[in-house]
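Worksheet: one structure, shown below.
The complex appears here minus one protein chain, its other protein chains still in place.
Let's turn to chain A:
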Amino acid sequence: MSDSSRVRSGSTLEIRDLQVAVEDKQILRGVNLTVKAGETHAIMGPNGSGKSTLAYAIAGHPKYTITGGQVLLDGVDLLELSVDERARAGLFLAMQYPVEVPGVSVSNFLRSAVTAVNGEAPKLRQFAKDLKAGMDALSIDAAFAQRNLNEGFSGGEKKRHEILQLELLKPKIAVLDETDSGLDVDALRVVSEGINRFRASGETGVLLITHYTRILRYVKPDFVHVFAAGRVVEEGGPELADKLEAEGYEAYTKASA
């Protein structure tokens, strides 16, 4: 476990009694969770337990209706902010299924995003350098920058591209939604290394949402939360992941049914 007890000036994400509905269906039923800088929290749970809803509701996807609670980033309620304001406040969501945007090139998109988050346009030379370094570290081909955003990307390319953005945008808190899904072992390792570089500073918090324990062998969590039926039903350290690996989610799905 990292030294989360150390006094630091890093950021904190506090999710308080969060309740979320999609159309008329209540999905999240009071989620409480605090992620501090330097900590990595894994959220695990069966399909349909509301893990992704948590991620998208925090980011502000219009499909999700907040019916109660707060999400505070360093005391600021993110739920009061627009989607882009949340991102500029320091929140990042790596998506499970990044959408294809025709006609918008990766390099143009990344430059626009970096400009928006930093509040000023990056120096072109520096940006090109950072971009190349980021792409090299994730084994992304240079030609990638000229392609249209996520268009025709393989599953692995999409996930690498999400992590490239994570490294370029340097958020305070990163929510990673099933970043491990659809990756072969090599891609999983490359992506995990990117996440580890991002959290190495100790100044950022990570909320890692996953169905499987596989990625946790590469990205060691400090805390593990088990999600079922829209709330956290069990919490523990990394050993909880090992238990889930051995026993599966059956005990939780039965209990909540």
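Just a few scattered comments:
Going forward, a contact is a pair of C-beta atoms (placed from the backbone, for glycine too) under 8 Å apart; a residue touches a chain by one contact, two chains touch by 3 or more; residues count from 1.
Here, contacts and distances are computed from a predicted model.
Chain not shown in the complex: UniProt lists it as "Fe-S cluster assembly protein SufD", one of "Fe-S cluster assembly protein SufD", "C-type cytochrome", "NADH-quinone oxidoreductase subunit I" or "Ketosynthase chain-length factor". Remark: the omitted chain is touched by one listed residue; of A:Leu72, A:Ala116 or A:Ala137 this is A:Ala116. Taking the complete complex into account, A:Asn148 is the one of A:Ser107, A:Asn148, A:Ser181 or A:Thr253 that touches the chain left out. Residues of chain A that touch the chain left out of the display are 59-62, 82-84, 86-88, 92-93, 95, 98-99, 101-104, 108-109, 112-113, 116-117, 148-149, 165, 169.
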